[in-house]
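What follows is a single structure, and I will ask about it in a moment.
With one protein chain held back, the other chains of the complex are shown just where they sit.
Per-chain numbering from 1; labels A, B and C assigned in written order.
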Amino acid sequence: MRIGVLTSGGDCPGLNAVIRSVVHRSVVDHGDEVIGFHDGWRGLLECDYRKLDLDAVSGILARGGTILGSSRVQPAHLRDGVERARGHVADLGLDAIIPIGGEGTLKAANLLSQAGLPIVGVPKTIDNDIASTDVTFGFDTAVGVATEALDRLKTTAESHQRVMVVEVMGRHTGWIALHSGMAAGAHAIVVPERPFDIDELTAIVGERFSAGKRFAIVVVAEGAKPRAGSMDFQDGGTDQYGHERFAGIGNLLAVELERRLGKEARPVILGHVQRGGTPTAYDRVLATRFGWHAVEAAHRGEFGMLTALRGTEIEMVPLADAVQTLKTVPAERYAEAQNVL
Amino acid sequence: MRIGVLTSGGDCPGLNAVIRSVVHRSVVDHGDEVIGFHDGWRGLLECDYRKLDLDAVSGILARGGTILGSSRVQPAHLRDGVERARGHVADLGLDAIIPIGGEGTLKAANLLSQAGLPIVGVPKTIDNDIASTDVTFGFDTAVGVATEALDRLKTTAESHQRVMVVEVMGRHTGWIALHSGMAAGAHAIVVPERPFDIDELTAIVGERFSAGKRFAIVVVAEGAKPRAGSMDFQDGGTDQYGHERFAGIGNLLAVELERRLGKEARPVILGHVQRGGTPTAYDRVLATRFGWHAVEAAHRGEFGMLTALRGTEIEMVPLADAVQTLKTVPAERYAEAQNVL
Amino acid sequence: MRIGVLTSGGDCPGLNAVIRSVVHRSVVDHGDEVIGFHDGWRGLLECDYRKLDLDAVSGILARGGTILGSSRVQPAHLRDGVERARGHVADLGLDAIIPIGGEGTLKAANLLSQAGLPIVGVPKTIDNDIASTDVTFGFDTAVGVATEALDRLKTTAESHQRVMVVEVMGRHTGWIALHSGMAAGAHAIVVPERPFDIDELTAIVGERFSAGKRFAIVVVAEGAKPRAGSMDFQDGGTDQYGHERFAGIGNLLAVELERRLGKEARPVILGHVQRGGTPTAYDRVLATRFGWHAVEAAHRGEFGMLTALRGTEIEMVPLADAVQTLKTVPAERYAEAQNVL
Partner (left out) sequence: MRIGVLTSGGDCPGLNAVIRSVVHRSVVDHGDEVIGFHDGWRGLLECDYRKLDLDAVSGILARGGTILGSSRVQPAHLRDGVERARGHVADLGLDAIIPIGGEGTLKAANLLSQAGLPIVGVPKTIDNDIASTDVTFGFDTAVGVATEALDRLKTTAESHQRVMVVEVMGRHTGWIALHSGMAAGAHAIVVPERPFDIDELTAIVGERFSAGKRFAIVVVAEGAKPRAGSMDFQDGGTDQYGHERFAGIGNLLAVELERRLGKEARPVILGHVQRGGTPTAYDRVLATRFGWHAVEAAHRGEFGMLTALRGTEIEMVPLADAVQTLKTVPAERYAEAQNVL
């Protein structure tokens, strides 16, 4: 069999572990050939690739990033390229393509699959917002990095009697905020799923101080928004070159809480450290299993499918289902954490 | 409601997170009273306890160990103490008891439950061998510690052309060995579920060297045993005081592989570092959820049950089922890793 | 002997280790009594303190923050309070005061010392800018946190062909930028000691891309400034409440480099995570030694002095000397790193 693999979308710890696992399983166990396309879909569209043998994936299991490079997919661009992709697949004699990516990538994968290309997808997102799978690799690492930062910030907040407002990733969903907030014992967790009321948030934090506590930790997902009318939400405007300023909800909340509470509040924007670097053991195992099962699905001819964790098992689920809805934090999960707004 | 909580058995990262969660949920949200028994079942049998309020659990979420202390349970001793326990529960006016522990603890819990005491169990073991739950807290931390050690050892092995034989925990099951071995890319994984053949293991490692590789990493669970007749398995004997020597399967394998391969082999016995210290974010979240759901079950009057992770949900399962069989590594999981013997 | 200890200024990993060491050495070995003033100089001025015995410092060695609390010193306020401080010292029968703090704290300490109070200072700053000592505790932890973040960001930068601009702490000196930049192999390091030329910086980064490299890491100290005339340095202005916007040099450089290079550039502002949380082993040892030697100096009656690391030895140096100049990065240190602007 001849398999093409590519990584697409934002960085995510575990990408290399999937690539390595695909190569190990297919080359060693099945005697397949594997090629890797460069920079995601671009590589497929421009037929830019290299051969991946055992040496090519030696030592990459624990390394962050992707040895194949990545790029953000432009859906329209890909739509126009379906025939070109089909041609390259035929020319290269590929029996299967394994794209590893997030929501956008999987939508593109579904498009190609519906056009008849032999696709087995592997879901990837630190945000954990893909509905078909219990968890995606990268999420555990992101939560771990955020939790370690929160652990560190807690002692400073306490010694200096401050509110720390920590902005974590999560544009549409609050999974990282919820898990890191629970893991670090945050006193308020603000998620995109629930537009927040600034009065309510102020009250929660204020009560802690009234109760004699000397500090508070607020975790806020980058995509969190105030409830309509709750807060005069002025963003950062643009600078002299027309670039948007890096205001961010974390900065805004810190300013606002300081003003309302009369306590020092400091923002910390964790940013890209959450999506880079060596994956946790959890993510390496999950990524390795995904890669293994993607190869198996290809060999069984199960195309148009996606690897998914269900309980402790890896199952194959239809690509078409996977891209329909975002997996948001369900209400009952909020109850288990303290003060999720 | 009045709830008693206790921790029993070996150390496990996340115990304090469960205790904290029980107190937060019951005291803050339900207005309950919580007491903690000291040193596991001993505290219940001797009525040795203290009140647990919010201050008592402040700052313990990320701390290893257990603020309540622990001890190993002697089943016979507990059997004789059922009436005593019942008396203390009545005297203290307890509506529920939440024991947090492993297999032995849960068996004891089941015994007390069958005797009519209001028990809600929380499963705990770094070994991950409790059948009713997908995962137990503590396991992720243990795997993380082992993986970090393996990552470190790999570079030394490579620079010095060695075989490193790393013994990880797992008396009856190979979960830690399997996951840390997969996460770190070990070249052979030896688990208790499959008695190993020393010739086969030697061949696997030897092939790497024949193929031009300069090193090999072997992960072995402490409970691994050679297949009958495969190896003259001489243990460490006893010292001058009659204590068993600390030979260990890791040491024995290193000696044996060095002799057979003619390559330097070095043992590393990770030991207790795997079960102590701050829990990973994953374990803190799982432990917190277990504590929360144990309190809810108590309030619903669901006794004789155990908290369990099933997929992404926490469910309650009968204690009686949980203690019947050990969860061993299934055959299909070996296939996903390389060279599990 | 009766000793008062206080911690003042910004948070710094190792403060608790000094406090613990002071108590251990004086209480256990000398039979002294120790009290701790709350929230830095405020505690001394308002006679707000508590007794510190062995139990009070149990378990704090590895913990970030300070159990005594801290506050920023207002020099004028303290100047007015000298007589009040003298009165409290007399009332409490203190034979020595050990203030642990940075430049501002040490200036205040020097003031009190010149007024005749028995002061032994302990230098503290993550910025490492105190001239009298080779190193201060907290610095190693800050560099470690920054380096770990840089390690993580590198893989993302490489996979996505980006410039990462990472802002680290260092208002007046570039020590953290220099060391973390060297440790992580940054491609350009921008420090406050050398106002940078934006054309030169762009050229350095641009050359990497011209040479076929796919990414670049720029480390910039928060206090770095462009050379006069080099860049139209527009800061973030103020928001609707008159608060300064959180623009920051890191954000500005990312915008500017992206515009000039035509490559994606992303800022990461590490912020307070660098000054919180558990200290490294290095900082714990140094902090412990400082505490021990401060007590010894007090017992020898060596007042008006500061503990200092010189090579491998802890020596006592005059407070008056310590506060004269900031220790900036010397020119010969730039040469050892790559591309320090």
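Quick note on the criterion: a residue touches a chain if its C-beta (ideal position, glycine included) is under 8 Å from a C-beta of that chain, and two chains touch if they have at least 3 such contacts.
Keep in mind the model is a prediction, meaning the values are calculated, not measured.
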| request: Determine which of the presented chains are touched by the chain that is not presented, and list them. | output: B, C
| Of the residues listed, C:Ser26, C:Ser132, C:Thr147 or C:Thr173, which one is in contact with the missing chain? | C:Thr147
| Given C:Ala90, C:Ala203, C:Ala281 or C:Ala331, the one touching the chain that is not displayed | C:Ala281
| said: For the chain left out of this view, which of C:Ile35, C:Ala183 or C:Ile204 touches it? | reply: C:Ala183
| note | Contact with the hidden chain, among B:Glu158, B:Asp197 or B:Glu302, goes to B:Glu158
| field | Residue ranges of subunit B at the interface with the undisplayed chain | value | 7, 10-11, 15, 63-66, 69-71, 145, 148-149, 151-161, 164, 214, 232, 234, 236, 239-241, 243, 245-247, 251, 255, 258-259, 266-269, 271-273, 275-278
| Where the missing chain touches subunit C, by residue | 20, 24, 61-62, 134-135, 140, 143-144, 146-147, 151, 179-180, 182-185, 278, 280-282, 284-285, 288-289, 292-293, 310-312, 335-338
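Simple rule for what comes next: only the chains that are shown with their structure count from here on.
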| query | Quick one: which chains contact subunit A and subunit C both? | reply | none
| request: Could you say what rotation angle superposes subunit A on its sequence twin subunit B, using C-alpha positions and rounding to the nearest 5°? | output: 180
| message | Using the touch rule stated at the top, which two chains are linked by the largest number of C-beta contacts? | response | A-C
| request: Calculate how many whole Å lie between the centre of subunit A and the centre of subunit B, each centre taken as the average of the chain's C-alpha atoms. | output: 30
| message | Please output the residue numbers of subunit A that touch at least 2 other chains, ranges allowed. | response | 151, 278
